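Note that this complex is displayed minus one protein chain, with the remaining chains in position.
Presenting chain A:
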Amino acid sequence: MRLPCPICGDRDRREFYYQGSAVALSRPAPDADAAVWENYVHLRENQPGDLDELWSHDAGCGAWLVVTRNTVTHAISGAKLASEAAR
């Protein structure tokens, strides 16, 4: 499996660290409802298909990436810097 790092180019999966679904990029406001926070911290959709995930290019440039991966086929359909995706 190779991931298309926007900075380094296509790189082998072993250079990356996997964080999971990219929910951390949509953190609720500090004063948001408790139910919203519970949803953010504990609840995940876990549906088959395309999923935005956070990967760290640990052994490469060090950037956090949002990688879109199909959880059924493992096909990678894109990657962008988390700093840009979060804007």
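The criterion applied here is as follows: a residue touches a chain if its C-beta (ideal position, glycine included) is under 8 Å from a C-beta of that chain, and two chains touch if they have at least 3 such contacts; residues count from 1.
One rule holds in what follows: contacts and distances are computed from a predicted model.
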Pick from "Sarcosine oxidase subunit gamma", "ABC transporter ATP-binding protein", "Aromatic ring-hydroxylating dioxygenase subunit alpha" or "Ferredoxin reductase" the UniProt protein name of the chain that isn't shown here.
"Sarcosine oxidase subunit gamma"
Decide which residue listed in A:Gly20, A:Gly49, A:Gly62 or A:Gly78 touches the omitted chain of the complex.
A:Gly62
Among A:Asp12, A:Asp33 or A:Glu84, contact with the omitted chain is made only by A:Asp12
Could I get the residues of chain A that touch the absent chain, sorted low to high?
7-9, 11-12, 14-15, 58-63
